[in-house]
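Complex shown without one protein chain; remaining protein chains in place.
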Amino acid sequence: MVESRPDSPSTSDTAAGRLADLQLTARTAAGRQFVELAERHAEDFAARAEQHDVEGSFPFQNFKEMAQSSFLAGTVGAEYGGLGVDSLYDVMVGLSRLARGDASTAIAANMHVAGASVAGQFMRRSLAEGDEHTAAMLSALLGQVGSGAVVMCFPTTERGTDLTAPQMEATPADGGYVLNGRKIFGTISPAAQLFFPSVRIPKDGGGYLTGTAMVPGDAPGLVVEDNWDSLGMRASGSNDITFTDVRVPASHVFAVKDNYAKVGQGFATFALTANIPLIATFLGVAECATAHAAEAAGKRKGPRKRRLADRIPIQQLMAEIEIDLATCRAMLARVGQLADEFLARYETGDPLSAESNALMKETQCMKYVVNRKSIEVVDRAMIICGGGSYMSRHPLARLYRDVRAGPFMQPFAPYEALEYIGKVSLGLDPALDR
Amino acid sequence: MVESRPDSPSTSDTAAGRLADLQLTARTAAGRQFVELAERHAEDFAARAEQHDVEGSFPFQNFKEMAQSSFLAGTVGAEYGGLGVDSLYDVMVGLSRLARGDASTAIAANMHVAGASVAGQFMRRSLAEGDEHTAAMLSALLGQVGSGAVVMCFPTTERGTDLTAPQMEATPADGGYVLNGRKIFGTISPAAQLFFPSVRIPKDGGGYLTGTAMVPGDAPGLVVEDNWDSLGMRASGSNDITFTDVRVPASHVFAVKDNYAKVGQGFATFALTANIPLIATFLGVAECATAHAAEAAGKRKGPRKRRLADRIPIQQLMAEIEIDLATCRAMLARVGQLADEFLARYETGDPLSAESNALMKETQCMKYVVNRKSIEVVDRAMIICGGGSYMSRHPLARLYRDVRAGPFMQPFAPYEALEYIGKVSLGLDPALDR
Amino acid sequence: MVESRPDSPSTSDTAAGRLADLQLTARTAAGRQFVELAERHAEDFAARAEQHDVEGSFPFQNFKEMAQSSFLAGTVGAEYGGLGVDSLYDVMVGLSRLARGDASTAIAANMHVAGASVAGQFMRRSLAEGDEHTAAMLSALLGQVGSGAVVMCFPTTERGTDLTAPQMEATPADGGYVLNGRKIFGTISPAAQLFFPSVRIPKDGGGYLTGTAMVPGDAPGLVVEDNWDSLGMRASGSNDITFTDVRVPASHVFAVKDNYAKVGQGFATFALTANIPLIATFLGVAECATAHAAEAAGKRKGPRKRRLADRIPIQQLMAEIEIDLATCRAMLARVGQLADEFLARYETGDPLSAESNALMKETQCMKYVVNRKSIEVVDRAMIICGGGSYMSRHPLARLYRDVRAGPFMQPFAPYEALEYIGKVSLGLDPALDR
Partner (left out) sequence: MVESRPDSPSTSDTAAGRLADLQLTARTAAGRQFVELAERHAEDFAARAEQHDVEGSFPFQNFKEMAQSSFLAGTVGAEYGGLGVDSLYDVMVGLSRLARGDASTAIAANMHVAGASVAGQFMRRSLAEGDEHTAAMLSALLGQVGSGAVVMCFPTTERGTDLTAPQMEATPADGGYVLNGRKIFGTISPAAQLFFPSVRIPKDGGGYLTGTAMVPGDAPGLVVEDNWDSLGMRASGSNDITFTDVRVPASHVFAVKDNYAKVGQGFATFALTANIPLIATFLGVAECATAHAAEAAGKRKGPRKRRLADRIPIQQLMAEIEIDLATCRAMLARVGQLADEFLARYETGDPLSAESNALMKETQCMKYVVNRKSIEVVDRAMIICGGGSYMSRHPLARLYRDVRAGPFMQPFAPYEALEYIGKVSLGLDPALDR
């Protein structure tokens, strides 16, 4: 969106202005501040997005600026120096705005921002349960995150398994653990100082527990590979991360549960907090594509000198885009509201399994639609913009590649989401037959 | 949904119970009462729906019961004996529930309920503007509606024109008017005691004003034809209504505006109030179809004795249904919330044209999606239920016919909606090129 | 399509004429004669279609006229008095044409015409294999069919099982068999003099063989119920047929095979011969709907007096219809050609299982698309024709109900077709997990 690119809309022009009409807006004061920061950052990041995409380089400058503005401390309480956004709805809106400027940065930032949110939830729960040790550790962590000193990475994906059954192992040794394993899609890893890989822990008598380890980025044996070379989202730094005989003290392996290979309670809570804003970034991509289409329609003329915008077929294409945006916004808004209510209801207790599954089902319905519709919006924007949008340098060529990441996002492939949704809908055990 | 039909789900069983999980719910206390009444009526009306459909007969008993329960006075203030539901969102939820039992009854009831809501809005505005004459007339009307004594019909559709340009004429005569014209799709007409046709009024020097007339059902020259013989929605009584030299006093032609053939301000307000709950009835139809599908999936077995619900392809079909329901609910919820805010903001003043168009655009996006998705839900429910659902007596055979009414609903055909949405989106005058 | 209905296209006008441009045409001389007869019959049958639909009555007069014209003997060799159409492609084209006039009559006629075709194939094979007894019986049958004296019905569907595993049983008794069972969807039954139900035959030691019985319509114990009351295809006479202790001689149970509950060789051959023209009838329905849409677009005017045809959105809707028709025609044409080659290749030997499955897979791909696209064509035609097409008397209201029969047609529900196609594609055993 640099000035030298003739069709780039700025956020202050008419086309983008119209987007503002019924876009999603924050519901809390803290959220509004967060969203405003996101919009300001987006404008700056847009100018750098092309270069990071071409190079596949990580946008360190973006993260520096988001740390300085306290955007990265958005979900941390004001007492820790954060913005104190406690509405998941508002976090979601903010991430969708950030993604209008650079989707790679947005999905990377979300990893950290959602993680901070979960850390806060977890600390409040630890306090309520009287687990002061964990609460103190998390409190210290929140202080670091609130001050912008620490960026967190939560690598959970591995080849050949799913989120519920990590193969990376935390083996008890010398009163602590030794970690070994390889994570993939370690989004935000180049910027992170702290890593929270999911692990399995061998049980006496066989089988495994699951847990999360906390590992400083400079721990011996932890290597962030520089191997993220992808179709799109090229600036997200989603490298492989290897852990070879990495030693951690016992207190740094927490959230230990006996639910290996099961869709457990905590799954939904974490999945919602991390997933809902993540999916919202694809709305941001679609909105950015829409702005390009509206800009082109308003300026370009066809062979007979009619402005594109004045041709009914172009109006209809814009309408199909608007319908898809309205659909995505409505589904995000509803899930965001339901999730805020759900999280408030279960601040300090475990949600009922049925309720947790019902919300997870609704979230997966939303993800299914938003992933698909955002792809279709970019496609239609390319049709409106014409052959020029097939050139490498056109912003839509990048959006076309970025937006396709959506259906690969955790926890389910599209066909698995259908199976999960159907099973919950029919009152069955939602464990997939995979 | 009579007992003798083996696959009919009752609303208390598991399948229907699951529907309740994340269904739309009322946001106000009055709304909750309205929704509860709707659910109770739906259960009763479901038992009569088949017969009215077969006969094409009007469900007078349903309307008698809805008058007795005060459901028909739902949107009338408590001071007039009504339930005082002032949230359009809640009206919408109530109508979607009623439609689960009998969609014909729901679209007919909506005509009256929405009309009462508009009458209330109009009265408050008349008071604010110091028009005590109109306010008194409307106050009297609301009293009659609140007591259940009067059912209203608002015939606005005519052949060969659109809503903005009625051809039915109110010709000034003897200090009053003489009405002549033919309305079609006069839903609820068999039960109505008062008719409010839209009319045009010749202007001095040519051209027309628009207005609304109030005509008692027994006025000489007013004839409700008995000619509603349709593919579906067969019990909605959407007959032609002819007006031949019907005399009305001057005070009974009101809301006179100089906007003939223009998409004016009041258009959006009325359209929202009447349209949003109307479109919600198709969600109700889809939800009813879903309950039949869930019921069949839970009970039926295939040739190899596997329960349908245990087959992954059936789970995926149910998931596609759930995704469509989630989409419809989210879009209705968002538009309902936006409309409530809009109506509150403009209780006593004219909305800005841009804002009015933006909301109308969003509503048309919602209508486009809900009309289409509800059709697809019924289709998939038929696939799950198998060949039996192709029999005349199967409830889905009726729903298949009822649900197709959606895309015909005012004010736009689907391709016109696209043109309207696109024009608003691109900042153009939304007048259609028709 | 009676004259008094203003929008009814006649086949000679411009709209219908345009349809002729790139419609499917017969490839053989006999086929062209068959198609011409179909077109002539279609014109006559169209005039009666509405009444049979309203009444749910069987079109005996249509069958009388098709017997007189020798259309019903289309697939019978000239030596037996038939037209000698031996190209399945041409049979398919003919049935699609017949369906333009009355789809119910077309699917009923197909049952008989396809059966005659299979009987001819079977006779040639019996001769080649030296089975003179069967050849003689079939020769006699073909003589009766060729002369128009006999109409055949092949009831194969039963509740709670699939085509490969009939539950109707032929129990050996007194050197012959006793038949007991109930068939459903017995299309053409009111007109039939000979019935060929599929049966199972108990094996010594347990298990079953499959076979086909031949039963005269006046056999004691055979009852054609009068219970076909369906959403659409109301004139197809697809009644239940019950067999209670019906005695048949041993020679009247033939095609006995040891493939109970298996997708065997003969399955494909019969399925192709009966299914391909059956699916083509839905193209005919779509073509008929298109003619109505084109007619309306050419005549109707909008509120601003522009002809529908001159509005770009209507042109685009017509284009989407044309694309769907082109898709259906192309897929039918390709499968028709492949099937003609396949049947010629295996006149007297069993096809290879891989080849048989490959063609069946291709046919199911075609069925999946044609069933769906024909439904969409009717839907779009209704959008073009507007609210009038929602009236019971409008031909599109009938087509909307008729066309929905497609996805229920044997041998697979849509989700089963996907499973079958996928399994064949991936080189797996195509037996469904049902």
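Things worth noting here:
By written order: A, B and C. Residues from 1 in each chain.
Keep this in mind: a contact is a pair of C-beta atoms (placed from the backbone, for glycine too) under 8 Å apart; a residue touches a chain by one contact, two chains touch by 3 or more.
No experiment lies behind these values; they were computed from the predicted model shown.
Within the whole complex, the absent chain has one touching residue among C:Leu72, C:Ala170, C:Ile241 or C:Met318, and that is C:Met318. Within the set C:Ala46, C:Met168, C:Leu231 or C:Met366, the residue that contacts the chain not displayed is C:Met366.
One of C:Arg234, C:Arg329 or C:Arg401 touches the chain omitted from the figure, and that residue is C:Arg329. Counting the whole complex, the residues of chain B in touch with the unshown chain are 312-313, 316. One chain is missing from the display, and on chain C it is touched by residues 14, 18, 21-22, 294, 297-298, 309-310, 312, 314-323, 326-327, 329-331, 333-335, 338, 354, 358-359, 361-362, 365-366, 368-369, 415, 417-423, 425-428, 433. Residues of chain A that touch the chain left out of the display are 157, 160-162, 165, 184-185, 229-232, 261, 301-304, 306, 311, 313-314, 316-317, 375, 379, 382-383, 386-387, 390-393, 397, 400-401, 404-405, 407-408, 413-416, 418-419, 433-434.
Here, only the chains that are shown with their structure count from here on.
Mean C-alpha positions place chain A and chain C at a centre distance of 52 Å. Annotation for chain A: residues touching 2 or more other chains are 312, 316.
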